[in-house]
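Only one protein chain is missing; all other protein chains are in place.
Chain IDs A and B follow the sequence of writing; residue 1 opens each chain.
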Amino acid sequence: MRHFLTEEQQMIVDICRQIVEEKIIPQRAEMDENEIFPTDILKEIGKSDLFRLFIPEEYEGMGTGIFEVCLVTEELSRGDLSVATSYAASGLGFLPILISGSEEQKKKFLPLLASGEKLAAFGLTESEAGSDVSGIRTTAVLDGSSYILNGTKQWITNGGEADIYTILAMTNPEKGARGASAFIVEKGAEGFSFGKKENKMGMRASATRELIFTNCKVPKENIISREGMGFIIAMKTFDRSRPAIGAQAVGIAQSALEEALNYSKIRKQFGAVISSFQAIQHMLADMAINIEAARSLVYYAAKVIDSGDKNVSRLSSMAKVFASDMAMKVTNDAIQIFGGYGYMKEYPVEKMMRDAKITQIYEGTNQVLRNVIALDMIKRGVL
Amino acid sequence: MVKIKIIVCIKQVPGSTEIKIDPETNTLVREGAGNTINPFDSYAVEEGVRIKEMLASKDSSVESDTDVEVITISMGPPQSEEALRETISVGADRAILLSDRAFAGADTWATANTLARAVKKIGSCRLIIFGKQTLDGDTGQVGPEFANRLGIPFIGYVSQILEISKNKIKAKRLMEDRYETIEVRLPAAISVAKDINVPRVPSLRGKMKAKKVDIPVWDMKYLEVCEDEVGLSGSFTQVIKIFTPQIKHEVKIIGGSSEEQAGELYHKLKELNVV
Partner (left out) sequence: MYDAIKITGGKAVIDESCIFCGACIEVCKFKSIKIVGLDEVKEKDFSSYSGVCVFLETNNNKIIDVSYELISAARVLADELGVLLSAVAIGCGLENNLGEAFEYGLDRLYLVESPVFSANFDDIFAKALVQVISKYKPEIFLAGATSFGRTLIPRVAAILNTGLTADCTGLEIDKQKKILLQTRPTFGGNILATIITKNSRPQMATVRPHVMEKKKIREANTDYREKIECIDVDETKFKTKYKLVNVEKETSENINITDYDVIVSGGRGLGSGDKFAMLKELAELLGGVVGASRAAVDSGWISYPHQVGQTGKTVNPKIYIACGISGAIQHLAGMQTSDIIVAINKDPGAPIFRVANYGIVGDLFEVVPKLINRIKSGK
């Protein structure tokens, strides 16, 4: 249930819904089975101006805030998480440029995202640096008019499909967390190649690849802000993108609930439809309650971010943690309501649970985020 | 600067054709609410917008894309305006509603007449696109009758436009057992079938424009038509009766396990000499 949407927000939701019904749902089973990247669907999303929501007007965007991005992400997730992730991850790739880029960088790159012409990706994670982001080993050494990058990024969403990559590399390894910088690297740059595509449990239509930098030359002007700002930019980026992960979780959970509800109204056992059984009703009710609660928290976090508040880490972490844990439980329960049929690939719910799992892990595992929340409370009080 | 105008004729039809006649009131009982743009017309609008995009990019005789305009028109009651707004949200430049009490009761001939008048009034129209048929009337007659009124060629069932320029169009049309490639000089009219394209989803800017845009309403007086050329009076055919078809039917349900069902079906097919 959504209330109090403005006319424009309602238009956004309607467009997404049409894309979900007409383009995503008919193809999602096949995309999942065969790991097919949703290129055409993303093109449609681009043509519908939905990528413009990430970007402010002065860079050919229509963006008013993270809230609208969350609406889109939630609605697309109702169709398929891979599509929503490809959309959101592209926004994630551009966010550093938006938050800390120079005017030239913004003018050069942001319109490309806005039009949907190019996708982006964010490259931070490495094999030795997951939750411990300061453990990254990719280096960037200034040599004349370029930085030379060496290292390997792992599990990068949109890897290989994106044209524009925001990469975190160590410019001063001896400074630890203060020694990382953010760079814009374009596909096709000398020394930039891709590893294999990962074979994943869920979110299978999304492209997840290694990014390999072997003496990769990056123009000096492509550093975002200045040396040493890397992690600050990354943290600011994640603060703003986290509610969208929460939105993804809400969307999948919503979809699972809809399927379970419809099924329970048709499936008959013991001479009655199972939706008449109290056990099922209670499960459905609990699912609905938790989805609604998560949705409220996600929307609230998004609105607080949009209001310009600087201290958003705690709230955005809460939204992501609550929603993703909720989505795992709801999709699990949805399968349970389907019973044996829920376990079969012929029915859509098993995929939803496989998809939902990642939301508890990426963009900060829920364990790390709980630390973030606790530390923030310890520092600033409960408020 | 001369504008190249592409006209797309659309119709708003009932949202669902799942209907029956209530025997008592002799009215339609319709499942599913509301009205919608005739499905084939969505393909027509999409094709019009694509042609505009193509002409704007490639054809050297067209300088900038303000040269090409896609105008959607519809003859119908006032609520048809909704359907016209939808066409703006997917890329039409402007829309015109042809509405007047006198237009009511029109058969395909009177409809074609009215549309032809409107197109004459708009002027300089190079290409007029129709959807293959409507969901409610489904005769597919308005296109050819319209073309005849204006003395222009008509290519029906277009499944692909191979070439289009300011003066000519080359299109592939689907006949029963073959595709024919036909070329004619413009102005011309075409009707399109479903395999021609995949209609786009509205864009956000499109929807916002559709909300605000002014859609003029042209009535009988504005179109300068006489009463006996339009509406019921201008029609040569008339419905004298409507009724629901009686389908008397007995179905034999084959029961049992899937093995048994397959088996019995196999035997039936054998009996019918199909196997």
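Rule of thumb we're sticking to: contacts are C-beta pairs under 8 Å (C-beta built on N, C-alpha and C of every residue); 3 or more make two chains touch, one makes a residue touch a chain.
This structure is a prediction, so every number in the text was calculated from the model and none was measured.
J.: Of the chains that are displayed, which are in contact with the missing one across the whole complex?
T.: Result for the missing chain's touching partners among shown chains: A, B.
J.: In the complete assembly, which of B:101, B:120 or B:211 touches the absent chain?
T.: Final answer for the missing-chain contact: B:101.
J.: Give the residue, chosen from B:91, B:156 or B:206, that touches the chain omitted from the document.
T.: Residue touching the chain left out of view: B:156.
J.: Going by the touch rule given at the top, which residues of chain A touch the chain that is not shown?
T.: 22, 26-27, 29-30, 346
J.: Across the whole complex, list the residues on chain B that are touched by the chain not included here.
T.: Residues in contact with the chain left out: 14, 17-21, 24-28, 30, 39-40, 77-79, 99, 101, 104-105, 107-109, 112, 132-133, 135-141, 143-145, 147-149, 153-157, 170, 172-185, 193-195, 232-233, 235-245, 247, 249, 251-255, 258-259, 261-263, 265-266, 268-269, 272, 274-275.
In the analysis below, only the chains that are shown with their structure count from here on.
J.: For chain A versus chain B, what separation do you get between their C-alpha means, in angstrom?
T.: So the centroids are 41 Å from each other.
J.: Can you tell me which positions in chain B touch chain A when the two form their complex?
T.: 200-208, 211
J.: Quick one: which bits of chain A touch chain B in the complex? Just the residue numbers, please.
T.: That would be residues 7-8, 11-12, 14-15, 18-19, 22-23, 44, 47-50, 52-53, 62 of chain A.
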